[in-house]
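For this view, one protein chain was removed and the others were kept in their places.
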Amino acid sequence: MFPISFGSDNHSGIHYTVISALQKVNVGFCPAYGDDPLTAAVLAQLEALFGGDAAATFVMTGTGANILALQSVLSSFHAVICADTAHINVDECGALQKCIGARLMPIKTPDGKLTPKLIAPLFLLDRDQHHSQYKVISISQSTEYGTLYTLEEIRALADFAHEHGLLLHIDGARLANAAAALNCSLKELTKDAGADIISFGGTKNGLLFGEAIISFVPELSQDIRFYRKQITQLFSKMRFISAQYEAYLTRDLWLECARHANAMAGLLAEKLAEFPQIKLVNKVEVNSLFVKMPAAWIPILQEKYLFYTWDEAKHIVRLMCSFNTLEEHIEEFVESVRELAHSK
Amino acid sequence: MFPISFGSDNHSGIHYTVISALQKVNVGFCPAYGDDPLTAAVLAQLEALFGGDAAATFVMTGTGANILALQSVLSSFHAVICADTAHINVDECGALQKCIGARLMPIKTPDGKLTPKLIAPLFLLDRDQHHSQYKVISISQSTEYGTLYTLEEIRALADFAHEHGLLLHIDGARLANAAAALNCSLKELTKDAGADIISFGGTKNGLLFGEAIISFVPELSQDIRFYRKQITQLFSKMRFISAQYEAYLTRDLWLECARHANAMAGLLAEKLAEFPQIKLVNKVEVNSLFVKMPAAWIPILQEKYLFYTWDEAKHIVRLMCSFNTLEEHIEEFVESVRELAHSK
Amino acid sequence: MFPISFGSDNHSGIHYTVISALQKVNVGFCPAYGDDPLTAAVLAQLEALFGGDAAATFVMTGTGANILALQSVLSSFHAVICADTAHINVDECGALQKCIGARLMPIKTPDGKLTPKLIAPLFLLDRDQHHSQYKVISISQSTEYGTLYTLEEIRALADFAHEHGLLLHIDGARLANAAAALNCSLKELTKDAGADIISFGGTKNGLLFGEAIISFVPELSQDIRFYRKQITQLFSKMRFISAQYEAYLTRDLWLECARHANAMAGLLAEKLAEFPQIKLVNKVEVNSLFVKMPAAWIPILQEKYLFYTWDEAKHIVRLMCSFNTLEEHIEEFVESVRELAHSK
Partner (left out) sequence: MFPISFGSDNHSGIHYTVISALQKVNVGFCPAYGDDPLTAAVLAQLEALFGGDAAATFVMTGTGANILALQSVLSSFHAVICADTAHINVDECGALQKCIGARLMPIKTPDGKLTPKLIAPLFLLDRDQHHSQYKVISISQSTEYGTLYTLEEIRALADFAHEHGLLLHIDGARLANAAAALNCSLKELTKDAGADIISFGGTKNGLLFGEAIISFVPELSQDIRFYRKQITQLFSKMRFISAQYEAYLTRDLWLECARHANAMAGLLAEKLAEFPQIKLVNKVEVNSLFVKMPAAWIPILQEKYLFYTWDEAKHIVRLMCSFNTLEEHIEEFVESVRELAHSK
């Protein structure tokens, strides 16, 4: 029905295992709003996966996960330090400002990644009653720019945050891709690296919907269940999120899907290397490529493939792979590029 | 796995047609956030069903539908007049106050239903700069108390609202049940009766998730798409809501499910009439019964069936049927009651 | 220029001592926003007056004082229990809902006064994730209905609040009148009676502007200075509030003004007792009278005197005295009443 898409990992569908899980749990009756044993079990499984001492909470959307995670630790007079490319800054229509009343303090970065060095200048100025108080450093792992924090880089940010009395939040809409790329566990990637509150995304990696918030500061986020309802993120038929997550965790489906998406991006990069007219802007670390190509090619390719221009002036496009990107999609795309490359 | 539930219509699962629809649309790639032809087509179908000149919007949850519908027509200094039993007043953890900053003006009613006569006293007092300004009358159809507004009653409320410069909002989480009971079309039930903005629920009536907001004042709610994102209710993989609604509208599945749920409630009432110890509190109009029974029976029945006590002091319980309540569930329940009735 | 007013105690002007204080402090330069020694000294004086261990904060308006006091101890998912006649419920245009995002739980009372017995039914129902959580009981002392809580009544409410994990807030816009009437200290009226956070009004009792928040839970309200700025209640030229409060506290000006206002209300009640056509609705406890009078008299008197109808249907009016009500104002008013009484 629709063309092949490298537009976003949310252009993909649902993993068949997840559909099966929905069907399997679709029997009889079940208490709503999470008061069911399946939900309790899957939350416990998630908490164990992140290393224990965590509190897991399900929400419906990625923006919901970010806003609720931050709401649970912020007051309205707080500020969140983030990269200026962060989803919370760019793509959430001011949800944080509306729902929390707090402000963002976005920082320009070369590659979508914050560092203590980039943040430090903020702390040179006094912040008195006239100023929002810094409370959270929020990073995206992997970033909106397709880049990746190493475990050491996360640790350095967590240490910096804690030294200044702040918390480290990870927008993990693509945390699975990061774990796959870094070949580490979710625990190593978050708790062990010092993160305080994170989201663990599912929708972009094979689920129908449903995101998990993992808090390592449960005493700070004890009120999360009230905020969840209040920002309209409490799902009634919760067993259907739980069942998806059960499938997602079984035999590491989350990892398999993420590895596949990453591998497809790697393959695409490899094959595009054939064309001198195309330049990779960043190293391909997870499931997206940012490539510069001749301006004239873009609209021609977009007739056949879904993908977005990232920087019009520099004719950079983003190509994103997902769990259901196939080798033949890539071959077809590369073939189309080859035609363009040889057409003149 | 779980016992038979008369606890809520959100204890039920997903209609098999809806599961099939999810599977059917789960092919290939698709633009996200509603930018796909299926979504456009299903929204148009919905708008036609409600009589044209409407604007339909999909959200994820029932509370999301209420809050977004009201947000689209309210400023923070406004007040919403509602029954004190209204879901927005009782069961949404203050979502309206947080998300909109507005206030509720709840009114006590005998049966969950507002009337112009009950509302009129509010307009005897001046409302100047010290007071929130009335802007919306919000009713639930059917109500949280299992009662039903007739078309004439809705019309009277709409006329009252419009005469006073207000709008009429319908929380239609169970609008399907109301239409089934009144044997009228959705258009007759809303637009023709003078309603301005309504929600048309799906989750309690066989869908997995997804609610529709129908606005007959599109000029007032033109900004709804921005508010939707900002309150975290924009779904990325929108085709999967649209596919559910396509199934829901096909051969009037919504109506069939609602009729069944209503009929089961009627059957249950009929069968319980056998027991002089049990008294119906309200006439059964849609899919729920409020019944008074011997206090001692309640915990015994609750060991085997899921249902909730509505009024502890008066030992009134709520029994709710849904699209997947079967006659044998009712027979089994009645048999259990019979055992209790004969046990002494 | 304007007629004699019994309309409100904010129809009165500024005590001449306060004007003098403004002039006296109007020399040279002074750090802004409260960073000056006078402000520090006056806040300390206030804190001592309320019994130590308190934290005092200046704001500009009475609504500002209520909202900031409550903001400092509430999250958005909380509910505040109050009388339905409370200023925060009736007269603040939904400021609490907008600024805090929380909700009110107003309770009908016979006389503007809450009691544990009136509140207790709220605690019979479970409050789970679907419901705002009760956090504060807010009372007005004296009430908007001209009534007064005894010290024992406040203590009972404080005990009830604390037993249920709640705090007791006092809207003390007219706390001075209450202390004068009860012949007790401000400490006895608040800290000793178990109150947690209160406002101590000045504007209605001889000041130009400026209200004080006194918190006995400084650890809960430690962030009050940030919230103060954020809700636009931080005054730049703070010395001019401090100077007014210095005058207000000197030789108990606050008490003298309040006693006078109360005495004038007593005198007016005494003199109106002459007329069998006039009935006092409540006992006169502080500086206002609620009186029922022949409907025809009201507009005639309102031609010459400023005062407001409280209940149109029952022709009850409110007559309020203030620090600058004089005996001759009362005599003149009574004379006008006498003319009416004898005119037929």
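Going by the order they are written in, the chains are A, B and C; count residues from 1 in each one.
To be clear about the criterion, contacts are C-beta pairs under 8 Å (C-beta built on N, C-alpha and C of every residue); 3 or more make two chains touch, one makes a residue touch a chain.
Everything numeric in this text was worked out from a predicted model, so none of it was measured.
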Checking the contacts here: which visible chains does the omitted one touch? A, B, C
Of the candidates B:S20, B:Q45, B:Q133 or B:S185, the residue in contact with the absent chain is B:Q133
Across A:L22, A:V42, A:V59 or A:A79, the one contacting the chain not displayed is A:A79
In the complete complex, which positions of chain C touch the hidden chain? 1-5, 7-8, 10-14, 19, 22-23, 25-32, 36, 60-64, 67, 92-95, 98-99, 203-204, 208-209, 226, 229-237, 240, 306, 324
Touch list for chain B against the chain that is not drawn: 33, 75-77, 101, 129-130, 132-133, 223, 225-230, 234
Contacts from chain A to the absent chain lie at residues 76-77, 79, 90-94, 97-99, 101-104, 124, 129-132, 312
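One rule holds in what follows: only the chains that are shown with their structure count from here on.
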Among the chains here, which has the CA centroid at the largest distance from chain B's centroid? C
Between chain A and chain B, what is the separation of their C-alpha centroids in Å? 33
Measuring centre to centre with CA averages, how many angstrom lie between chain A and chain C? 51
At least two partner chains per residue is the criterion; list those residues in chain C. 76-77, 101, 129-130, 132
